[in-house]
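In this view, the complex is presented without one of its protein chains, the others remaining in place.
Each chain gets a letter, A and B, in the order it is written, and its residues are counted from 1.
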Amino acid sequence: MSHTAIQDRPAPVPPSRKGGLSSRSLPRWAPIGFAIVSIALGVGIGIGAGWESRIQWGLISGLIFVTISYVATSIVENKRQAKDRLATSVVWVCFILAIVPLFSLIWVTVSRGIKVLDTYFLTHSMAGVPGIEPGGGVYHAIIGTLEQVGIATVISVPIGLLTAIYLVEYGKGALAKAVTFFVDVMTGIPSIVAGLFILSIMLIADIQPSGLMGSLALAILMTPVVVRSTEEMLKLVPNELREASLALGVPKYRTITKVVIPTALGGITTGVMLAIARIAGETAPIILLVFGSQLINSNPFEGAQSSLPFYIWDQYKIGSEASYDRAWAAALVLIAFVMILNLVARGIARWKAPKTGR
Amino acid sequence: MAKRIDVSGLSAFYGSHKAIEDISMTVEPRSVTAFIGPSGCGKSTFLRTLNRMHEVTPGGRVEGKVLLDDENLYGSAVDPVAVRRTVGMVFQRPNPFPTMSIFDNVAAGLRLNGSYKKNRLAEVVEKSLKGSNLWNEVKDRLNKPGSSLSGGQQQRLCIARAIAVEPDVLLMDEPCSALDPISTLAIEDLIGELKERFTIVIVTHNMQQAARVSDRTAFFNLSAVGQPGKLIEIDETERIFANPSVQATEDYISGRFG
Partner (left out) sequence: MASTTPIASPPPAPAPPVTRKSTSTGRAGDKVFLGLSRGSGILLLVIMASIAVFLSYRAALAISKDQGNFLTTLDWNPAGNPPVFGIAVLLFGTVVSSIVAMAIAVPIAVGIALFISHYAPRRLAAPLAYVVDLLAAVPSIIYGIWGALFLVPYLEGLNLWLDEFFGWTYIFEKTEIGVARSLFTVGVLLAIMILPIVTSVSREVFLQVPQMNEEAALALGATRWEVIRMSVLPFGRSGVISASMLGLGRALGETMAVATVLSPSFVISLHLLNPGGGTFAQNIAAKFDEANELGRDALIASGLVLFILTLLVNGAARLIIARRKEYSGANA
């Protein structure tokens, strides 16, 4: 809200005060013109020099664009305006430079994933399918992902919720400070380290790989995220509500469960869903702890399982055209799953947002 | 230096909402003009149209003319940056740049407008701080951050910053509303001195203040909440407070509403 959209057309300060308030400036369409010219030049140079990769074309175009804008503005207007124009051009180029790969990622995933994605793919496992040949599907991996993520959620949501409640409603003193700090630190643990931690327990206690082990690692990654987001939401609940309830003689725990949590429920749900979306794509712990399988194993407590991200990795490693196709298709399934979770979660957040808002 | 402002038929909008409607008035050079009126009557919005700060607000839009001497601020070739350089502004809450020292705060506007020799810069800073009656209080700690000063001192620092670039007009948006009575008095005295050099327009909630500092007073009002604010009348301050020509002005001044 504190955001000022500064949308003035930058134009010059008169060189002499006597000159009044207006002076020469580039026409409004100038940046677009510069952009067209520099793209043309970039492509021309690229073709002329025989560079294959369009990355260079883009980089050259960007460079030309920034230079033209700066030079033209300093000639027509003045140095301050030129600097301003330079900054504007650089920011635009940054934006385009970054948006291209990010959209290419989505585009490639969708266009290549759609190739073998059909109901057969979604409802069959890889049982009996040689890796380098077409066929097979992702069913076993979907089962694995759902089960592993489900168990991780069941473990981490209560722990995360209670911890957040402790921090917001009760937390004072050294313990709360320590918990806050280590929750922050935990958020930054690489997934592979969480995997190694469970692995070290498995080595000590001689436990075999299973979906459950993967879930434990995922829960370690998920819990701090749940704590953080729940904490934020609980803090948004106005204190007047708590005081009103307490003043009626309602015990504190009932105030929390009947007043505070319901008020924050929308936000908490959003946080949990975003956390699920985050762990659903984790690959490293699954490689270490669940081991992967080509077969359907619906028992997460015993035996190797697959999961979507693991499946993508596995098919990528096989390295044949057919397996790449399967990897992209699975990637599309995974991305769709994650994106839907995200969209729904953000939708809930918007719906349930406190009316005062930000 | 000081210039006359001629406003004619000016309306300002936030998106589709019309905040002020069809305002015309003349602001005399080397005088203090005060804007008074109930909350929401658009006096601050109007003030911000005088240096094209209104259009900085998302959705902000202006129709009409503002002539500074003979040049229309909203002319098509006019650069808003140049306008703001010519029409300085002091805000409701003191807003020194938090990361800059006292010296750098005052020098900020000068540095934007080109390179000054070091001692020339120091001269202008000193002159501006003297001009805002702050020099004696800060001359030994020019390198301390501007935020280390008291609220009243910060506001005078902001005035020094605004006058350092030698604007033609100085706009003040309730400059004392966040200050204690003693700091307020210091600023009011300062306004009296500054009008020798600048055209000053001040928005205030405090009618005594308007009576004390201004030569002319404009009263703004709105017919109902959600309706655009309008200029009711503008006249010599003495007449507005003693014998206004419009009943609403008298009602407001005598405290019957607002």
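Note that in this section a contact is a pair of C-beta atoms (placed from the backbone, for glycine too) under 8 Å apart; a residue touches a chain by one contact, two chains touch by 3 or more.
The structure presented is a predicted model; accordingly, all values stated were derived computationally and were not measured.
Using the touch definition from the header, name the shown chains in contact with the chain that isn't displayed.
Among the chains that are shown, those touched by the missing chain are A, B.
Pick out which of A:I64, A:L117 or A:A280 touches the chain that's been left out of the picture.
Spelled out, the listed residue whose C-beta touches the missing chain is A:A280.
Out of A:T223, A:T270, A:S293 or A:S306, which touches the unshown chain?
Looking across A:T223, A:T270, A:S293 or A:S306, the contact with the absent chain belongs to A:T223.
Sort through B:K43, B:R161 or B:R216 and give me the one touching the missing partner chain.
Only one listed residue reaches the unshown chain, and that is B:R161.
Give me the chain A residues in contact with the hidden chain, please.
2-8, 10, 13, 51-56, 59, 80-81, 83-84, 86-88, 90-95, 97-98, 101-102, 104-106, 108-109, 158-160, 162-163, 165-172, 175-176, 178-179, 181-194, 196-197, 199-201, 203-204, 220, 223-224, 227, 234-235, 239, 242-243, 246, 251-254, 256-257, 274, 277-278, 280-284, 287-288, 309, 312-313, 316, 324, 327-328, 331, 334-335, 338-339, 342-343, 346
Touching the hidden chain in the full complex, which residues of chain B are there? Just list them.
On the chain B side, contact with the omitted chain comes from 51, 53, 56, 58, 81-86, 88-89, 91, 93, 95-100, 108-109, 112-113, 147, 158, 161-162, 165.
What we mean here is this: only the chains that are shown with their structure count from here on.
Please tell me the distance, in whole Å, between the geometric centres of chain A and chain B computed from their C-alpha atoms.
Centre separation, chain A to chain B: 46 Å.
Using the touch definition up top, name the residues of chain A that touch chain B in the complex.
For this pair, the touching residues of chain A are 3-8, 10-14, 20-23, 25, 80.
Give the list of chain B residues in touch with chain A in this complex.
These residues of chain B touch chain A: 52, 55-58, 68, 71, 73, 75, 77-83, 85-86, 112-113.
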